[in-house]
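Note that this complex is displayed minus one protein chain, with the remaining chains in position.
Then we have subunit A:
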Amino acid sequence: MPPGLRINAVAFISAQNHPIIVRTFSAQDETAIKYHYIAHTSLDVIEERVNAAGGKSTDCYLGLLYAMEDVAVYGYITPLKVKIVLALALSDSVVRDVEINMIFKALHMAYYSSISNPFLTHSDTSDSSQDGSRTLTVGSTKWKNFRRRIDEITRVVGSPSTTSVG
């Protein structure tokens, strides 16, 4: 029983609930849609959590959103309302919130450093006429670097040696 956490998918969702990126790490191509569903449905739970806190909560980490089938879904909302959804492979062991929170913090930083590239937003001119706010298309090629960072975080989390750090 490997004690390391296995990340199945990471999803970034914008403040307007548009998907920014849905990155899946499962082998099967077919099941990718499942994680899109998970990202989408998580929005409901995130909304519930945020409303329950009454907007006063300053904590970004939302904890376990729900466990479904073989994944446990965790949520995180940045101060600018970008939601990060993490789908972990469900395992019969204790998952500490601190660890998850750390993963989220790392993902948040990855997003932050990618978004702060000023050229990222202006390169996509063909779509800007439709909606000025929508600058980040899903899976845009400009996000290569961002994807690489996410992949790296996943890899680090997945390797058992580092889990003890959390």
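Going forward, a contact is a pair of C-beta atoms (placed from the backbone, for glycine too) under 8 Å apart; a residue touches a chain by one contact, two chains touch by 3 or more; residues count from 1.
Criterion: contacts and distances are computed from a predicted model.
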From the options "Transcription initiation factor TFIID subunit 5", "Trafficking protein particle complex subunit 10", "Ribosome biogenesis regulatory protein" or "Protein YIPF", the chain left out of the display has the UniProt protein name "Trafficking protein particle complex subunit 10"
Out of A:S93, A:S113 or A:S159, point to the residue that touches the absent chain in the complete complex. A:S93
If you put the missing chain back, which residues of subunit A would it touch? 3, 16-19, 22, 29-34, 36-37, 40-41, 43-45, 48, 52, 64, 66-70, 72, 90-94, 126-127, 129-130, 132, 134, 137-140
